[in-house]
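Okay, structure first, notes after.
Every protein chain of the complex appears in place save one, which is left out.
The chains carry the letters A, B and C, assigned in the order they are written, with residues numbered from 1 in each.
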Amino acid sequence: MSRLQVELPGLKMKNPVMPASGCFGFGQEYAEFYDLNKLGAVAVKAATPETRAGNPTPRVAETESGMLNAIGLQNPGVDHIVKNELPWLEKFHVPILANIAGKTEEDYVEAAKRISRSSNVHAIELNVSCPNVKEGGLQFGSDPGMAAGLTKAVKKVSEVPVYVKLSPNVTNITEMAAAVEAAGADGLSMINTLVGMKIDIRTGRPVLANKTGGLSGPAVKPVAVRMIYEVSQKVSIPIIGMGGIYTAEDVIEFFMAGASAVAVGTANFSDPYACPQIIDDLDELLKEMNVSNISELTGRSWKSWEKSLS
Amino acid sequence: MSRLQVELPGLKMKNPVMPASGCFGFGQEYAEFYDLNKLGAVAVKAATPETRAGNPTPRVAETESGMLNAIGLQNPGVDHIVKNELPWLEKFHVPILANIAGKTEEDYVEAAKRISRSSNVHAIELNVSCPNVKEGGLQFGSDPGMAAGLTKAVKKVSEVPVYVKLSPNVTNITEMAAAVEAAGADGLSMINTLVGMKIDIRTGRPVLANKTGGLSGPAVKPVAVRMIYEVSQKVSIPIIGMGGIYTAEDVIEFFMAGASAVAVGTANFSDPYACPQIIDDLDELLKEMNVSNISELTGRSWKSWEKSLS
Amino acid sequence: MNKENLTVLSQEKLTSKIFKMKLKGASVKTMLTPGQFVHLKVGERHPVLRRPISICSVEADILTIVYRVEGQGTKLLNQKAAGETVDTLGPLGQGFPLTEESTALLIGGGVGIPPLLYLAEQLYRRGTKVKVILGYRKKEEIFLEEEFQKYGEVIVTTEDGSKGVKGFVTDAIAEAGAYDVFYTCGPKPMLRAVETASSKKGYISLEERMGCGVGACLACVCDKQKPFEGKAYVKACRDGPVFEAGEVIV
Partner (left out) sequence: MNKENLTVLSQEKLTSKIFKMKLKGASVKTMLTPGQFVHLKVGERHPVLRRPISICSVEADILTIVYRVEGQGTKLLNQKAAGETVDTLGPLGQGFPLTEESTALLIGGGVGIPPLLYLAEQLYRRGTKVKVILGYRKKEEIFLEEEFQKYGEVIVTTEDGSKGVKGFVTDAIAEAGAYDVFYTCGPKPMLRAVETASSKKGYISLEERMGCGVGACLACVCDKQKPFEGKAYVKACRDGPVFEAGEVIV
C-alpha cells in the first residue's frame, strides 16, 4: 500500500485528496489542466431533483483570506446530471462522491435514488448545510432530529454509502454528528461554509445579490480543524475534512485533527493545479515525516502515542 | 455635534471607536503610545469575582488573517481591579465599559454589583461568550433562557446600563439577542470569538495549551457583519460591533450592517496606534462621504433610503 | 489554457489611476484573440481570488495590459517591479469574432477600453474600416487615445465635456456615421445603452465577478435572452466574456 492510499466506505482512494463539491463542476474544466486520474476522488456539484437557476449575481465576494459564495445550488437537475455529466467522468479511474440537496426529505430521497444508481457514483454526500438557499438545506443541517430522519430515509434508498455534510453554523456540531451516525450515516463531510456577509461601503449594500453567502478558504480553517477535532473523538465513522486547505501541511493538520480524507475547495480558484500540487507535496512530506501510510495520522492530535514525530 | 459623536446607553462617546475587552488591558500600556482621551470609550479586560490565573501558555497562535487566543480570563479579581486598575483611568475623559465574567449567575451578580459602583464605569458588558473557560461563559452564551435569566439578575444590581456580549458559536444568534433584549439588556456587543484550533504538525499537538481558542481578526469579519446585519433588524437596542475591524472602512461597514459603535481588538496587536489611526481616518472618510453624523449610517444596508451614497 | 509566471518588463502610468504593464513569457504567444482575458494571481497567499484583466495587446511574447488601481488586488499588481513575476492564467474565455463586414464601430468606456485596442489592430490588419468611440469621465482620465488612432478614426467623449463630445459614448454614435457591426466593452449601464441605441449586429463584452475563471464554479453566470437547447444561462468566464448583442440579459 502506498503512503497516500486510503479507504473509506465506498471510496477506495489512491490518495486522500478530492476537490470539494461546487468548486470543481463536474470535472471537465480542470481536466484541461491535468489528468483527473491524479485525484483521490471527485466530489461533484450538488444535484437537486429539479433544475435550479441559482441566485442572481454577484455570487462571489472576496474577504480577508477567504471568499463568500452564494451560487444557490444552480444545477441542471439530477436526471440531466446522470445522463450528461457523470458519464463523461467514467473514463477516469476515480470514485465519485455525488453531492445532493433538496428542499424536502422527498427531494433528497428522489435525488439519492436516481444518482446512486450511476455506475461511477461510489458514495453520496447529503448537503444538509447549504447556507445559500431559502428552504431546506440549512434547517436539516441545524436540527439533529431532522438530520437523522433525513439520513435514515436516504440510507433506505441509496445503493451506495451515504456521507452527511455538516454545517458549522450550529451551537453543537458533535450532537449533529452523533445523530446522523446513529441514523446510519457511513461518513461525515465537514465543514460546509460559515454564513457571512460583505457590504460595499460605496453603495451601502451587501456585495452579494443574495446578501449573505458562505465563507470558505484559509480564514475558516481553524474552525474546521476544531470541529473535526471535537467530532472525531465522538463518532466512529470517518470524516472527510475540508475548510481552507491550501497545502500538504494543511492536509496533515486535518488528519491529525481527525479526518480520514480531505476535500479542497477554494484553493482550486487560487490555483487550478492546487489538487495535484497538494498530492505531490503530501507524498514528499509524508516521506520526510517517516509516515508509512497517512491514515496513521488520523486523530493524532488527541490520541496518545509513543513518541512525538520529530 | 461632530461627525463622530455617538450616544449609547451609559456611553456618551466623542467617537464610536473603543478598544475591545481583553485586547487593551486596563489602558496603561497603550497610554505610552498615545493619549487615551483620543478614544471613544475603553472596554477593559474581563473581571471575575475571584482572582483567576488563566490558562497555561502558549495562549496565542496565529492563523491566516486571524489569531487564536486562550487567555482564560486571567485577572486579579474585581476588587483588585476596582481598587488598583480603574482609578488610574479616571484622569481620562473616556467612559469605561467594564467586561465581567463568571462561572455562575452569582459570580456575575457579584462582579456587576461591585464594579458598577466605580465612578468611571459607565456601562457593564456581560461576557457570556468566552470560549476559553471550562464552566460558565459559553453555556450562558448559547442558551437563550439562561442568558435572559442572567441579564435580569445583573440588571437588578447594576447601577449602570448593561450590554450583553454575544457568542457567534450558536445556531441562532438572533434568538439569543431577542432573549436578552426582552430580559432588559440595554445594548449588545457582538461578536466574541469563534472557537477554533491550530495543530502544530511537527509535534502533532494543538499549538495552544488549552487546545482550542477563540478566533479573532479580519478572518472573522464577514461572520460578524452578517450577524450584526441579522440581529440589528430584530432588536431595537444598540449594538457595539466588533470582529476583525482594522480600518475606517471596516467601521463604516459595521455601521451599515447595523452597529451603533465599534470595538477594535486584534488590530491593536498589529499596530499599537490602530485605534487613533482608525478614528482619524474615519473622520476623513465621513467627510468625503458627506455624512454629517456617523449614526446616520447605522443599518444602512437594510434600511431603504432615498439615494445611494455616491 | 496555460499557467505561467510572466516576467514584468515595465509599468507605465497613463493617468492618475490607470497603468500600462508589459509582461513577457512563452504562453503569451497563445493569446491570439482580442476580448479574451488573463486571470492574475497578484500575491503569494493573499488575496485568495485571481483578478481578471483583458488582453490589451500582444507582440510576440510580450503581453500588454492596462488596468485601473481599484482595490487590494490591483494595488498589489501595481507594486510589481520590473523583473518580478505575475502568476498568469490564460488566455481565458471567448473573444471578439472578427467580422467580415467592412466597417466596425468600437465603443469602449473606462477599463472596457483596453481589450478593444487589440481588436482594433486585428480588424485594421484584415482591412476592416475601424471607427472608435472612447468614453471617459473627464479629460485628465483619457488614456490609449493615440494608440487607437493608428487603426482608425477616434471620437472621444467626456462626461464633463472637458474634451471631445460632452456626454456618454451613445451621444457620439450618430457622429461616428455609418457602420456595419459594433463591438463594445464597458460598465453594464453603458452596454445596455449601446444595445438600445444600435440596431446593427454587435458584440458586447461583460464584466462579472468571478471565482474560478475557468467555468467550474458558476459564479459568473448570465441569463440568456432565450434559452437555447435547454440552456438558460452562460458563463461569462468561459462562454464569454464576449457575447453577441441580445444573446444575454445585460
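What we mean here is this: a contact is a pair of C-beta atoms (placed from the backbone, for glycine too) under 8 Å apart; a residue touches a chain by one contact, two chains touch by 3 or more.
Computed from a predicted model, the values in this text were never measured in an experiment.
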Problem - Candidate in contact with the missing chain, chosen from B:Gly25, B:Gly149 or B:Gly184 - result: B:Gly25
Handout entry: Per the touch definition above, residue among B:Leu11, B:Leu36, B:Ala61 or B:Leu89 touching the missing chain
Key = B:Ala61
Exercise for the section: Identify the residue among A:Glu29, A:Glu64, A:Glu85 or A:Asp250 that touches the chain left out of the display. Expected result: A:Glu64
Problem - Residue touching the undisplayed chain, where the options are C:Lys13, C:Lys29 or C:Arg45 - result: C:Arg45
Problem - chain B residues touching the omitted chain (full complex) - result: 22-25, 28-30, 32-33, 45, 53-54, 57-67, 69, 71, 74, 76, 217-218, 246, 266, 268-273
Handout entry: Touch list for chain C against the chain that is not drawn
Key = 45-46, 72
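Simple rule for what comes next: only the chains that are shown with their structure count from here on.
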Practice task
Could you tell me which two chains share the largest number of C-beta contact pairs?
Solution key: A-B
Practice task
Could you tell me which chain's Cα centre is nearest to the average position of every protein Cα atom shown?
Solution key: A
Problem - Geometric centre distance via CA averages, chain B-chain A, whole Å - result: 34
Completion exercise
The positions of chain C in contact with two or more other chains are 45-46
Problem - Numbers and ranges of chain A residues touching at least 2 other chains - result: 63-66, 218
